[in-house]
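In this view, the complex is presented without one of its protein chains, the others remaining in place.
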Amino acid sequence: MAASADADFKTRLQNWIPKLVLSPSLAMMLVFVYGFILFSVYLSFTDSRILPSFGWVGWENYDKLWRLSHWETSLINMGIFASLYIVICTCIGLGLAIFLDQKIRGEGLLRPIYLYPMALSFIVTGTAWKWFLDPGIGLENVMHTWGWTSFEFDWIKNRDYAIYTVVLAAVWQTSGFVMAMFLAGLRGIDNEILRAAQMDGASNWNLYRRIIIPQLRPAFLSAFVILSHLAIKTFDLVIALTGGGPGRATELPATFMYSYTFTRNQMGIGAASATIMLMTIAAIMIPYLYAELREKR
Amino acid sequence: MSQATQDTAIRTGRVTRTLIYLVLLLFGLFYLLPLYVMLVNSVKPLEEITGGGMMNLPQVFTLEPWLKAWSSAQIGVDPTGLKPYFWNSIKMVVPAVIVSTILGALNGYVLTKWRFKYDTILFGLMLFACFIPFQIVLIPMARMLGIIGLAGTTWGLALVHVVYGIGFTTLYFRNYYAVFPTELIRAAQIDGAGFFQIFWRILLPSSGPIAVVSIIWQFTNIWNDFLFGASFADANSQPMTVALNNLVQSSTGVKEYNVHFAGAILAAMPTLLVYIVAGRYFVRGLMAGSVKG
Partner (left out) sequence: MGFLDIDNATKSYGSVEVLHKVDISVQEGEFLVLVGPSGCGKSTLLNMIAGLEDITSGEIRIKDQVMNGVHPSNRNIAMVFQSYALYPNMTVGQNITFGLEMHGVPKPEREKAMTEVANLLQIEQLLDRKPGQLSGGQRQRVAMGRALVREPDVFLFDEPLSNLDAKLRVDMRTEIKKLHQNLGTTIVYVTHDQIEAMTLSSRIAVMNGGYVQQLGTPQEIYDTPANIFVATFMGSPAMNVVPAKVAVLNGRPHAEVALHDGSVAQLPFSQDNLSAWDGREILLGIRPETITDMDGADRKSSNIASMTNRIVVTEPAGSDTFVSMTLGGQDVIARMRSDAEVAPGQDFPFAVNMEKAVAFDPESEMRITP
């Protein structure tokens, strides 16, 4: 209802109150999100070290950043981590969802078991897996005392394999959640279509491959968006599980930014790395959100 | 939906079914494994763990690690245990959850029932804010907290969590209210109810399911946060997650794994409890509003 010039008091009030109610959230968002983003992006072009400073240095921080081997390591790790994490979570999630959808007795018991890791802090997850995978006291040690003395599993201490333990813990934490998304999708499929396909003589395998999985497209899309954004933001898990080590072997962009900004006092470079992270997420999220919001109109 | 579960059209053979059950059970064990490890090792003496008995049930049952983790373990400089940090977390979580849920509900109400020009763009901006990597706001936020005098306080942390939680709570309430019949709002307008009366008398009494979703989501996220806690808290205002990490990572002295596990369970307890008690309402509430195909 747009305000007419001759509107009575109650009508005019009703035109203003909604905007007034929205304004605190709006103001907070504009300052704390978009204002801060601009500030950080600006800092990435300055000579800030321990504290923000405003000497303009152009692209220098980005130049330095791309020449840092730590950054390169963190990007390579991100590539390995994100692709494995997304693919494995999706496969496990979809598989479990399909299996759980077969009128399973005890579904009510299994589902919460699959889902509960999502309720935990990454710090807790990291702690549990850190000691379980520790060769000194964890799995390897247990196997040795059980008599399998040649058993070796020291990935978490191994520069080349430590990143895979991060994948393992992250998959453990989120795959159940992905399962729930796919399960919701499966339950939403019209049974009559399945009946019709069976009448047409489709086998179970074909039913899934040709009819059901194609209909789960929206679930795949949401899973991809959520998982990729979680992957890019992964920070606490690495801190708790490996501390970025051994050495710098499990450094990710998020931990890189944190250490360069707060412990190495290279705020300009930290801001540059944060800007790159933001751009990556924006490239995934903006088209997705745009499509979602257009649809909902 | 319920129809689909009652009556799945797919039939499977006996061998396939056995295999399916086997896989499902194996994954069940996989998900339970870390919880088992944490639980059994939190109630046994340290020697049993270092001696290679991590997977065994405790031979000597002791609550010592729990007590130590709670009240006397060395965290930072003081041997305070996790207790003070637990309260820090509570002091941060409760106001942040309440405020962000109320704001989210009001925003969702405005964005669906009092629509105006550009409201979708505004919502899009709010929604995008949910997904930004928070590294991008760490530096200016630290400065801002200093300027407004909330640096290193639980209030400051609560404020941060409100700000970055509003996007999600707004999303939940908006999706829920979007399917709430607009005719009810119109009827109430004709009946003479104003903006807040409509919200309070008509909308809010029907908002139980989505309020549960918003509260659980915010509670879990804020309780489990580490990045903001590590960045903005000082020694006296650190939340539970940061304290747990300090406990586990401390390099001095003997590593007391059993205490670490007990501490981890203590840190996980509130969110696990919420999940066990209200998890099903969470899923149900989500289904009522947001997750659609």
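We call the chains A and B, going by the order they appear; numbering starts again at 1 in every chain.
Keep this in mind: a residue touches a chain if its C-beta (ideal position, glycine included) is under 8 Å from a C-beta of that chain, and two chains touch if they have at least 3 such contacts.
The structure presented is a predicted model; accordingly, all values stated were derived computationally and were not measured.
Asker: Looking at B:Leu67, B:Ala193, B:Ala235 or B:Val274, which residue reaches the missing chain?
Answerer: Candidates B:Leu67, B:Ala193, B:Ala235 or B:Val274; residue touching the omitted chain: B:Ala193.
Asker: Where the complex has a chain not shown, which of A:Ala7, A:Val41 or A:Met143 is the residue touching it?
Answerer: A:Ala7
Asker: Mind listing the chain B residues that contact the chain we can't see here?
Answerer: The missing chain touches chain B at positions 181, 183-184, 186-193, 197, 201-202, 205-206.
Asker: Need a quick check: the contact residues on chain A for the chain that isn't drawn.
Answerer: Considering the whole complex, chain A reaches the absent chain at 1-2, 4-8, 10-11, 14.
Please note the rule applied: only the chains that are shown with their structure count from here on.
Asker: Starting from the mean Cα coordinates of chain A and chain B, work out the distance between those two points in Å.
Answerer: The mean C-alpha positions of chain A and chain B differ by 15 Å.
Asker: Quick check: in the complex, which residue numbers of chain A touch chain B?
Answerer: 10, 13-14, 17-19, 21-22, 24-26, 28-29, 32-37, 39-40, 43, 52, 92, 95-96, 99-104, 110, 112-117, 119-125, 127-132, 136-139, 141-142, 144-145, 172, 176, 180-181, 184-185, 187-191, 194-195, 198, 204, 207, 218-219, 229, 232-233, 235-236, 239-240, 243, 253-254, 257-258, 261-262, 267, 270-271, 273-275, 277-278, 281-282, 285-286, 289-290, 293, 296-297
Asker: Provide the residue numbers of chain B that touch chain A in the complex, in ascending order.
Answerer: Touch residues, chain B against chain A: 1, 3-5, 7-12, 17, 20-21, 23-24, 27-28, 30-35, 37-38, 41, 49-55, 103, 106-107, 109-111, 114, 116, 120, 122-129, 131-141, 143-144, 162-164, 166-167, 170, 178, 194-196, 220, 223-227, 230-231, 241, 244-245, 248-249, 257, 260-261, 263-265, 267-268, 271-272, 274-276, 279, 283, 287, 291-293.
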